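The complex appears here minus one protein chain, its other protein chains still in place.
The chains carry the letters A, B, C, D and E, assigned in the order they are written, with residues numbered from 1 in each.
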Amino acid sequence: MALYPFVEEAAASAEVRAVYEDIKATRKVDWINNFWKALANHPESLRRTWESLKQIMAPGALDSRTKEMLYLAVSISNGCDYCTVSHTAAARKAGMTDSMLHELIAVVGMANETNRVVQAYRVEPDEKLIEAAKGPKG
Amino acid sequence: MALYPFVEEAAASAEVRAVYEDIKATRKVDWINNFWKALANHPESLRRTWESLKQIMAPGALDSRTKEMLYLAVSISNGCDYCTVSHTAAARKAGMTDSMLHELIAVVGMANETNRVVQAYRVEPDEKLIEAAKGPKG
Amino acid sequence: MALYPFVEEAAASAEVRAVYEDIKATRKVDWINNFWKALANHPESLRRTWESLKQIMAPGALDSRTKEMLYLAVSISNGCDYCTVSHTAAARKAGMTDSMLHELIAVVGMANETNRVVQAYRVEPDEKLIEAAKGPKG
Amino acid sequence: MALYPFVEEAAASAEVRAVYEDIKATRKVDWINNFWKALANHPESLRRTWESLKQIMAPGALDSRTKEMLYLAVSISNGCDYCTVSHTAAARKAGMTDSMLHELIAVVGMANETNRVVQAYRVEPDEKLIEAAKGPKG
Amino acid sequence: MALYPFVEEAAASAEVRAVYEDIKATRKVDWINNFWKALANHPESLRRTWESLKQIMAPGALDSRTKEMLYLAVSISNGCDYCTVSHTAAARKAGMTDSMLHELIAVVGMANETNRVVQAYRVEPDEKLIEAAKGPKG
Partner (left out) sequence: MALYPFVEEAAASAEVRAVYEDIKATRKVDWINNFWKALANHPESLRRTWESLKQIMAPGALDSRTKEMLYLAVSISNGCDYCTVSHTAAARKAGMTDSMLHELIAVVGMANETNRVVQAYRVEPDEKLIEAAKGPKG
């Protein structure tokens, strides 16, 4: 069904295989999921996307679990089925429990509701909120 | 600019005032932001929305900071300006730092990028990912 | 702020003016709103868009008020400010009251909420619902 | 395929069953559709969502058919398949005919078209439209 | 699975058949794809949509390949599977190569990423950019 045949590990070029190996080592997994095998039809996109993702998703000020849940929240909101499945899996692996997932879904639903209600009433941000959003040194 | 005049506290009906007081007590703030003052033109919507929001955003399996960041991530992704401002402010109040915010924005951007790439390549979820998404007892 | 200067009636070509006159006659208004004056920088788009809109929004199986409310619901959901304002105005002119508007906004918010919840839980349509959606002769 | 197994009526807890019974009584149906059976994995979300939906979709200033058509218009626009099916079914049950559905779809398509054209031309709302949107007492 | 049965050529009314013939002649194809056969359940929508599409997609200042790629970019971004498939096919027919497609997908992904980042940082357009967007005579 995919637009291009998946590039399996055994058939991958050296360039693609190097990315695959880095994905497996970084994520501590022993297989490559379909997203990367589809992207590998354009090695340049494969490498760039993986390098960006690796940098962004590495633990920093936010831990991995929080980052995966943010990714999942956006994917649900966008209606992307593959992304919802893969980041539900990734967030679980990073420690998200069932209760956390149910609460995450409720927050995503609520945010989508109020986002539209705000738009309909054409509410402009309060000056106080703008200042508070900027933070102490903003 | 808003569609309806804001219902200020001083001019609010008893029904609206009761909700306002609950908002202030629950959030430990001493003023009401414009979203609620716009909603108050329809007291039924004001009450229902507040009751839902209060329940959903209360700390549970997820702490308040994580919930506010999830709300913010969806609001950014939806392009809702008011919501982005108000939940940036709320997430800061709940402990989000500048570094966390920058990382959150990077994750939201990345999720939006890969969501569309997946769609373009028509990638279907791997069976292994579907199982992993279901979790241990799914 | 608009990308192109508005094409005012006095300065319009005969081709543009003909569309303007038809808009005013069809809608029983005596002025042209900015959307059409922006579109008039490309007379072909002006004519085609107006012809489509006129046909679609004419009362048929659905009355004008219902059609304008549907248009408004989509515009709110898309976060289009101009469209929200113009179709709130149009729906009011067609008979939408304040109470109807508040209820419309509540429905739009709720639909956006549940749409994401369904996506998150990956719910597939029930066979019974698919049949019911097709209707008696579907 | 769903993320969680559906909670069937026979296996439901008393809390879940109470909501199911209310859904069936309110909607005058004798079965529960999958959305609720998925939500029932988190009884708190089930109850809150149903209570909100029941309140919002009850006939008020807008009749049930109009409300269901608004819900459907948003669901189509969001690309939510389950929601499109279930609210097409619900709107039909509330009296929407084939002709009404075809016209609804045309309005939804048109709204999505002009929403983007407005954005591209960066048209700001006319003062007259803003006033008209506010209504007589706004 | 479709909401309505497809209207096959052999069973089509004279009105529908006339549109089908025009589609085949204009596009130099010998079959009708499902989109039109679904739309034909409402001949008025079939005719109007085809007339608009024919006018918009005809080569003008932009050649057919560029137009099809723009259509595809939007369809990917909206997550519409049918549209992504049909306009990938159409763009290929108009000369889009594999390399072009991979680059198109990368641009679509990148645009979705930066669109959200801009929103999060609340960046307002530079005056210089606004002027440059208006062009020499704007």
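In this section, a contact is a pair of C-beta atoms (placed from the backbone, for glycine too) under 8 Å apart; a residue touches a chain by one contact, two chains touch by 3 or more.
Fair warning: this is a prediction, and the values are worked out from it, not measured in the lab.
Q: Wait, the hidden chain, what does it touch out of the ones we have here?
A: Per the contact definition above, the missing chain touches A, B, C, D, E.
Q: Based on the whole complex, identify which of E:9, E:22 or E:81 touches the chain you can't see.
A: From the options E:9, E:22 or E:81, the contact with the absent chain belongs to E:81.
Q: Over the whole complex, note the residues of subunit E touching the chain we left out.
A: Answer for subunit E: residues 1-4, 31, 33-35, 38-39, 41, 45, 49, 52-53, 56-57, 60-62, 66-67, 69-71, 73-75, 77-78, 80-89, 92-93, 97-100, 102-104, 106-108, 110-115, 117-126, 128-130, 132-133, 135, 137 touch the chain left out.
Q: What residue numbers in subunit B mark contact with the hidden partner chain?
A: 79, 88, 98, 102, 105-106, 109
Q: For the chain that got dropped from the picture, name the residues of subunit D it touches.
A: 76-77, 79, 81, 84-85, 104-106, 108-110, 112-117, 119-122
As a working rule, only the chains that are shown with their structure count from here on.
Q: Compared with subunit C, which chain's mean CA position is the farthest off?
A: It is A.
Q: Can you tell me which chain lies farthest from subunit E, using the average of the Cα atoms as each chain's centre?
A: With centres defined by C-alpha atoms, farthest from subunit E sits B.
Q: Could you figure out which pair among D-E, B-E or C-D mirrors the A-C interface, over half of its contact pairs being identical by residue number?
A: Of the listed options, the interface copy of A-C is B-E.
Q: Do the two copies subunit C and subunit E share over half of their interface residue numbers, or under half; same or different?
A: Looking at both copies, the contact residues mostly coincide.
Q: Please report how many Å separate the Cα centroid of subunit A from that of subunit B, as a whole number.
A: Once rounded, the distance between the two centres reads 18 Å.
Q: If a residue has to touch 2 or more other chains to count, which residues of subunit B qualify?
A: 1, 3-4, 41, 44-45, 48-49, 52, 56, 77-81, 84-85, 104, 106, 108, 110, 112-115, 117, 119-122, 130, 133
Q: Determine the shape of the graph in which chains are vertices and touching pairs are edges (line, ring, star, complete, other).
A: It is complete, because no pair of chains fails to touch.
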